[in-house]
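Here is the structure we will look at.
One chain of protein is taken out of this complex; the other chains stay put.
And now, chain A:
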Amino acid sequence: MDSDLISKKELLDVTGISYGQLYRWKRKQLIPEAWFIRKSAYTGQETFFPRELILSRIDKILNLKDDVSLDELAERLSGQMAGLELRKRDFLKLGIVSADLLKRWAAKDDDERIYAFEEMLFFQTAEALLRAGTLQMEEGGALLAMLNEHYAKFKGQPCDLIVFRRMGAASFALVESETELYFDGGIKAAARLAMSGQVEQLKGMLV
């Protein structure tokens, strides 16, 4: 069994929510359709969810649902996060991306420059890769340029970022999630990162 997935049964047990709640949140689009993954099991079709994503999402819903209405919550959690933007200096204050990195990657942006959610997402993704040691400081610019150019083309569809190296030189690619990719022997895939996971993380830091 894929350990990244959690079955619906296990999910209800772990979180203590009911079928009714789960489906209500699905109706209210608090839980994206794409997270309902159908797989055949010995008992017939079963539904699975991406474990990390759904657990953190349900945790968030349970924590917030007493304070805000479900519709409001849906707006906050929806993929686009429309309207969520910050000035560069406010973004810096949150400490999601260190000042050094922003100075290097976004030196030309004024402090008052307003970053859209996606732009913050790209910085945060680059920072995460850097911390994990899969990306080097000087490669960040190329990664950001690639994300800026291509990420929007997925229109919120789940996609993965792939970092791979040939003879040590890094290249980047965005592919639809669940896509299988095979490289020739000279290429070493350094990392594959689900962008939806990054979106969740960043939302967690911002909301």
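Definition applied: contacts are C-beta pairs under 8 Å (C-beta built on N, C-alpha and C of every residue); 3 or more make two chains touch, one makes a residue touch a chain; residues count from 1.
Please note the rule applied: contacts and distances are computed from a predicted model.
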item: Protein name, per the UniProt record, of whichever chain is missing from view ("Amino acid ABC transporter membrane protein 1, PAAT family", "Metal-dependent hydrolase", "Bactofilin" or "Rod shape-determining protein MreD"); value: "Bactofilin"
item: Per the touch definition above, residue among A:20, A:95, A:168 or A:185 touching the missing chain; value: A:20
item: Selected residue (touches chain absent from view) among A:9, A:93, A:131 or A:188; value: A:9
item: Touch residues of chain A, complete complex, unshown partner; value: 9, 18-20, 23-24, 26-27, 43-45
